[in-house]
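First up is the structure itself, then whatever we jot down about it.
For this depiction, one protein chain was excluded, whereas all remaining protein chains were kept in their positions.
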Amino acid sequence: MSTPVTSNPAQEESTVDHSKIKVSPEEMEAYDQSGRKPVLLGFFIAVVWLLIGTVLGDLSSFKFDRPDLLTEQAYLTFGRIRPAHLNVMVYGWASTAMFSVSLWLMPRLCRTPLRWGNLAVIGILVWTVGLGVGIALLLAGHGDGLEWLELDRQWADPLLVIGAAMVGASVWKTLAARNVHHLYVSIWYVAASYPWFLIIFLAGNMPFYKGVESAAVNWFYAHNALGLWLTTINLGLIYYLLPKIIGRPIYSYWLSLVGFWGLALFYALNGMHHLIGGPLPSWMIATSITASIMMIVPVVAVGINQHMTVVGRFGAMRYSPALTLAVIAAMSYTAVSLQGILTALVSVNRITHFTHWTIAHSHLGLYMFVTLSLFGGMYYILPRVLKKEWPSRRLVRAHILLVGGGMVLYIVALGIGGVLQGLSLLAPGEGFEASVSSAKPWLLLRSVSAVIISAGHLVFAYHAYLLAFTSRNSLTRHPPFYELKPVLVKKRVP
Amino acid sequence: MFANSFVLIVLTLVIGLPPLVFLFIALAAGQLDDAGSTAESIFEAGELRYSRPWETQKQSQERVQHYGSLVSNPRWEWERWL
Partner (left out) sequence: MTRILVLIMGAMATVIFALVILVILPNSMLSDLKAPPQLKQPGQQELLGRQLYISNGCIYCHTQQVRDPVFTTDIHKGLGNRPSVPADYVYDAPHLLGTMRTGPDLFNVGTRLPDRNWHLLHLYQPRALVPWSIMPGFPFLFEHKPTAEAGDKVLDIPKPYAPSEGVVIISKEAEALVAYLISLQHNYPAPDSDALEEVQP
């Protein structure tokens, strides 16, 4: 460890406090380059998975409108395409992109070159192979049968564990070699996520649970995969991007620590709110509902902190697509959490449980929060690592408008459709048919939005290809939103 | 049953106490003081002094007071902020 920190204050003063010395832009550039290989590899693989997952998501969506679409082959049946969509998006797109984000953030935050970068490269590759094997087996009909844990526990899961552990080792080695005293809040989030993920993933995949216990473990895992993996790394990224782009330190550093530990404490206990009304001992479900309500503490802490950092400067979003996406993602985090807390209340859950309301919630979380945050991260990170600018303002704008608009339509449609479906599932006089027909038009609207979002993904993938693989460089000196009329804030009066 | 066993209490203490102890050590050693400089540690030298086109006059003034007079960004803006 390069900066031995002891509990003796006198000794501490003798060591240089690097936190107080500012890095030069050149130094920052060197840190970015130190992780070039794994960061670029991860983003490349992530975008490929994103496109695959998009096709699978579209197909799942169309199958609701046309149930006889592609039913002849077993591997194209809805019950295999849908879990494949989930696994490809969560473990392929989001997680792989999150590896890259972590490997890019850690050197910058620790002010030291990335350690064990090659191990991280191998880790990402092992993870990808594991996932590929798992998806192929899933489509062939071999899965573990637990939602979020479908990947085969013999052939796929060990590779995933090894891959994530390798990337985690690189992250932690970099942390151990840090040249700063203080740990910026993003470090807390990113570094903690790796051991968390490994523990929950191993616990979730143990083969010896049965009966309701298997359900408890299932949702213990699935909820923590959301809360202690997908959420945390993206919050870490947002905590970095917002102040950095706006040019203003985070509103309250203390509040951010309250947010972190509150999340760690309460989120882990939330899992059983997926089984409200289910056949579990009632104290388990009550514990999770209580913990869900307690989540208001970290959620509001994070929300206030991020909002106060940006407030008054929303105009900056016109200049930076990364900031635009990070701000939307941050707001969506607050929104999805509040929606989730609402959903965890028995009085709401009796209506919305088992309906498409949950799917709207999933995509508000995993798309408007996680995916947009990762897009924002890529807009910021890729030019710095590649030392090239995004070639086209138009494509950036088209991408953001397509995915943002499309997803809002998706969530609103399924939110309404889900409540209607839930009300008719609950209404004593109505047969099951009513719940199907009340959701149908909204499912069709979702398929429309699916097409719009997919177009956005194609635009993004094409643009990333132009950036990475062609020498076409941007000649523009204007920020991409410069010509777009400000949406959120009036134009600055000079 | 495990639920009301002595083992459970011991286990909880073994897992829960050490981090708490370390937290107090860290607090006592002042490692968590000076939150302000931690929040600023992500910025490069001079980064907080770059002029930013979206700020109001009042906002730039505030920054001048805190970090000294504004300088124009050494690089193209959109490269810096995108």
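Letters are used for the chains, namely A and B, taken in the order the chains are written, and counting of residues starts over at 1 for each.
Throughout what follows, contacts are C-beta pairs under 8 Å (C-beta built on N, C-alpha and C of every residue); 3 or more make two chains touch, one makes a residue touch a chain.
These figures come from a predicted structure and were not determined experimentally.
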| item | value |
| --- | --- |
| Where the missing chain makes contact, among the chains that are shown | A, B |
| Option touching the unshown chain, where A:143, A:163 or A:303 are the choices | A:143 |
| Contacting the left-out chain in the complete assembly, out of A:82, A:363, A:384 or A:446 | A:82 |
| For chain B, residues in touch with the removed chain | 1-3, 8, 11-12, 15-16, 18-19, 22-23, 25-26, 29, 31-32 |
| Footprint left on chain A by the chain that the document does not show | 1, 4-7, 63-64, 67-68, 71-74, 77-80, 82-83, 141-147, 175-176, 183, 188, 191-192, 195-196, 199-200, 203, 209-218, 220, 224, 228, 261, 264-265, 268-269, 271-272, 274-282, 284-288, 346-347, 350, 353-355, 358, 425-428, 432-433, 435-437, 440 |
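By definition in this document, only the chains that are shown with their structure count from here on.
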| item | value |
| --- | --- |
| Centroid distance [mean C-alpha coordinates] between chain B and chain A, Å | 22 |
| Touching residues (chain side chain B, partner chain A) in the complex | 25, 28-32, 34-48, 50, 52-56, 59, 63, 74-79, 81-82 |
| Residues on chain A engaged by chain B in the complex (per definition of touch) | 5-9, 12, 19-20, 22-25, 27-28, 108-109, 180-184, 240, 243-250, 252-254, 257, 312-313, 315-316, 318-323, 379-380, 383, 389-390, 476-480, 492-493 |
